[in-house]
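All protein chains but one are shown at their positions in the complex.
Chain naming follows the written order as A, B and C, and within any one chain the residues start at number 1.
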Amino acid sequence: MNNKQEKVVTKRDKYENIKQSWYKFSLNKMSVVGLVVVCLVAILGVFEPIIAPFPTHVGAYVNFKEASIPPNTTYWMGTDVFGRDIMSRIFYAFRGALTMGIGVLVVVVPLGGILGLIAGYWKGNWISTLIMRVTDVFLALPPLILALAVSAILRPTLLNSMMAICVSWWPWYTRLIYGMTTTLRNELYVKSAELLGASKGHILFREILPNCLGPLFTKMTLDMGWVILTGASLSFVGLGEQPPIPSLGTMVSDGAKFLPAQWWIAIFPALAIMVIVLGFNLMGDGIKDMLSSEE
Amino acid sequence: MLVNWLKRIGTYLLVLLGLSILVFIIGRVIPGDPARQALGPRAPEEVVQALRVEMHLDKPFVTQYVLWLKGALRMDLGKSLMTRRPVIADIKEFLPATLEIVSISALLMVLGGILLGILSTKYADSWLDGVIRVISYLGIVSPAFVWAIIFILIFGYMLPLFPTTGRLGLSIISPPTVTGMYTIDFLLNGDIVGFKDALSHLLLPAIALMLGGLAQAARITRSSMTENSTKDYILAEKAYGIPERTILLTYLLKPSLIPTVSVLSLDIAALFGNAFLVEQLFNYPGLSRYGMQAMLNKDLNAMSAVVMILGIVFIIVNILSDVVVAYLDPRVRLM
Amino acid sequence: MNKTILEVKGLKKYFPISKGAQKGMFVKAIDGIDFTTKEGETLGLVGESGSGKSTTAYNVIGMYGATAGKITFKGEDISQISSKRPLNFKKDIQMVFQDPGTTLNPQRSVRQILTLPLSIHGMLDKNDPEGQLIQLLEAVELSAEYLYKYPSSLGGGERQMLAVARALSTNPSMIVLDEPTSSLDVSVQAKIINMLLRLQQQHNLSYLFITHDLSLMRNLATKVAIMYLGKIAEIAPVETFFTAPRHPYTQMLLSAIPVISEEEEIFKQAKITPKGEIPSPVNVPKGCGFNTRCPFAKEECFIDDPLMQEIEPEHFVRCHLI
Partner (left out) sequence: MKDKIVDIRDLHVWYRTFAGQVKVLNGVNLNVIRGEKVGIVGETGCGKTTTVKSILKILAKQASIPKGEIFFNGTDVLKKNKNELKQLHGSGASMIFQDPTMSLNPVFTIGSQMFAVIKYSGQPGAEKKSVQQALAIKALKETSMPDPERILQSYPFQLSGGMRQRISIAMSLATPRDLVIADEPTTNLDVTIQDQVLKMLKQRVEDKGSSLILITHSLGVARETTDRIYVMYAGSMVETAFTNELFKKQLHPYTQALMDCIPRLSGGGVSEGIPGRIPNYLNPSAGCRFAPRCPKAFERCQTEKPEYVDVGTEHQVACFLYS
């Protein structure tokens, strides 16, 4: 058999798959809107120094002459009490928000996922009981409260608030993967592999895990939004990135003091939070549609 | 049957025990010296030392935990560093206020969420469904503190229909304490004016708290009803000429509520979490604001107590949701 | 005479009940069965749901370990669960399950699915793996282009062919087939059955064929065993089984089969109208398990469980009436 020819077939099939997935994703126009929003936020965050009109305003910049100016053609979203351009600061805060989301997920998904796989596959075993009991304890508190408690104890920094969110977030992944694994381990294709004598590693990571990826990706996308929101809540009460570095939560809480007269100081960062979370939410719904087998 | 319930409650108690360990670890192990942290760097060493002894920090870790747990079982949660009162006294004062706000919030969330879910199923793909969907998205994506700010902005300054701060108006005297929940106490006292005032203070924070959960409940209800509506038994009921309305509100709703209930129980627990920020903004003297202050001031006794109480509340909500699911689903009830 | 390849003796499989009102009791899925299979033969194991036929298959393949009794394969004891069996038995006995949709991992390509058994048993041709896999596909009448497809893009029949190819890959001497065609349309079933018969000829395979479909057994089994409530009621060579069935349950099953021609009606001579349902394997009736539905039950059927008797060579019946 001609090897090259085979490879072409694979590639074409993969291309077809991608095309079909995109079709399903784009069937709901809102998912595309979500994707665009997310990409936009990422671009604005990453290229903030180039795109932002006043890149210097993100630091300890003070210009009282220009303080508290309502939105106008120079300052599209107005300036805060120190005379800093709010739009530039929001762009910069996107960075922190995305770092937060990605950083937390990079830690909690593998950690929670592997614990879930182990607990699910060896359900009934003491190790599984132990993992799930510990998970239950963590799940007994709303994530926000646990994160608040942990970050209140630590010094307030972005890294520490990320750590605090990790502490409260991993059990959700353990529970998701655990739930799926307990069902999947009884699937006949898993049984078949066991009967053939496949190794545990093969069964966990090649047979079971790939079938968890759909809901996992969906949850990850949605969670990007929730993690960012939780992070904003933490920084709202002062337990995140410290001034003068801008973060959305701090900007809202600082601005809230000047409501309603200088509404733009709080409202634009608040809108920014909503836009990010909305973007990831819409995108998550699209991914869910894309991965569902229903036609 | 009974054995199952006892077993379940036993598991929950185990979770509570685990939670106490977790809280203890967070409070006393991670930061180093909690007494120093609590009193700040400028406190004189002998004061810090006294606090260390009072909090048993001079003893080994396990002893500390056992002493703390023993105290907790005797309702002795130590003294709050903020209020300089026994924590239990603070809780007695602040817990009813939070329970009041969360109960009203939960009630609105459950009823509203299910109602919106039913409406959007009934008018699926119509303009009403679209409107509900947009509201759901807004509810889901906006954190409670953003809603609180928006409400304060609108009602506090533009449309002063509802008060945006505190539990009572300045001219109203608080009712004699029976339950600690002002609305109920006013009613027990026959004071309608006071009741109305207390209720109007509750409304905005309660709504700000629950919008996220409301949207979630509406979405889950809708998707579960839509999924069930293609099941054979619903088709059979349609084929038998049972009116659409009866099918929707009885035969379709009951099986579809089961997933909604479990999501709602998580959302009710989350209300307490959101209350941490919202009570602060509305200057509402509740347990959550107290807990928030405790955390920001590193008041460990108060913080541990609040977290444990939230754990207990979570467990009660879970048991309630188990009961509701058992009521809805005969398979859970009878098997 | 062919050699005996599989021998099952006094096999029992009980499952403890861990929840609910019947906690502490046992589901007696298999309650003492004996049978043997010879090389190149097809033993048809027939029964209703709850009769224990699938549990028997799962015991043979090693998904469960036996509660009591012995399974001997080529003279070696394989009563234990698959994970404790030597690797070469996993190679030598293969299984095809009922629903091809659930036995093929939807996330793995045909190539990955077929490679797995080969690489586990070190049988993969390192020089030309593709050629080897294509040969396998062709053996089950699938073409090379299927190699890079995923199960979701295959039809039900094609999936089952693929499952057969996987079972065949390790060159087994025995394949356990658990209702391999019951979820397929008859036109596809016909295709699969013919293929199985051809493969049996080519490779001298032994089949343990689990099914509820007696008409199907008539056309491919060498020997038929009928199970009821965890026990074998009657076992006989196929010709005898259909022309001279002795157990009332066999007669009842035969008369319940919907047929499509007058010639077939002859085989339903007993005309026992089925009544009742198979009892729960937790609360097995005292005496003969079939006494709740048997039209001929007499007093002793409610007291003693009958023993298996050989009424003519190779024809065993377990009934007090004989």
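The working rule: a contact is a pair of C-beta atoms (placed from the backbone, for glycine too) under 8 Å apart; a residue touches a chain by one contact, two chains touch by 3 or more.
None of the values given here were measured: they were computed from a predicted structure.
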With touch as defined up top, name the shown chains that contact the chain not shown. A, B, C
The one of C:D34, C:E48, C:E130 or C:D305 in touch with the missing chain is C:E48
Which listed residue, C:A68, C:L87 or C:I257, touches the chain dropped from view? C:I257
By the document's definition of touch, the residue of C:G131, C:G155 or C:P295 touching the omitted chain is C:G155
Per the definition of touch given earlier, which of C:K90, C:H121, C:K191 or C:R318 contacts the omitted chain? C:K191
Absent chain, residues of chain B that touch it: 230-243, 246, 251, 254-255, 258, 328-331, 334-335
Against the hidden chain, chain A presents residues 23-24, 27, 295
Touching the absent chain: which residues on chain C qualify? 48-49, 155-156, 185-191, 193-194, 212-216, 218-219, 242, 252-261, 263-264, 266-268, 273-275, 277-278
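Here is the rule we go by: only the chains that are shown with their structure count from here on.
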Drawing the touching chains as a network, do you get a line, a ring, a star, a complete graph or other? line
When I count C-beta pairs in contact, which pair ends up with more: A-C or A-B? A-B
Argmin over chains of |mean CA - global mean CA| returns A
Chain centre separation in whole Å, for chain C relative to chain B (CA means): 55
Can you check how far apart chain A and chain C are, centre to centre, with Cα atoms defining each centre and the answer in Å? 50
How many angstrom lie between the CA centroids of chain A and chain B, rounded to a whole number? 24
Residue ranges of chain A touching chain B (in the complex, touch as defined): 133-134, 136-138, 140-145, 148-150, 152-154, 225, 229, 232-233, 236-239, 252, 256, 259-260, 263, 266, 270, 273-274, 277-278, 281-282
Which residues of chain B touch chain A once you look at their complex with the stated criterion? 11, 14-16, 18-19, 21-23, 26-27, 30-31, 37, 137-138, 140-143, 145-146, 149-150, 152-153, 156-158, 269-270, 272-274, 276-277, 280-281, 291-292, 295-296, 298, 303, 307, 310-311, 314-315
Which stretch or stretches of chain A touch chain C in the complex? 1, 3, 6, 9-10, 13, 187-198, 202, 206-207, 210-211, 213, 293
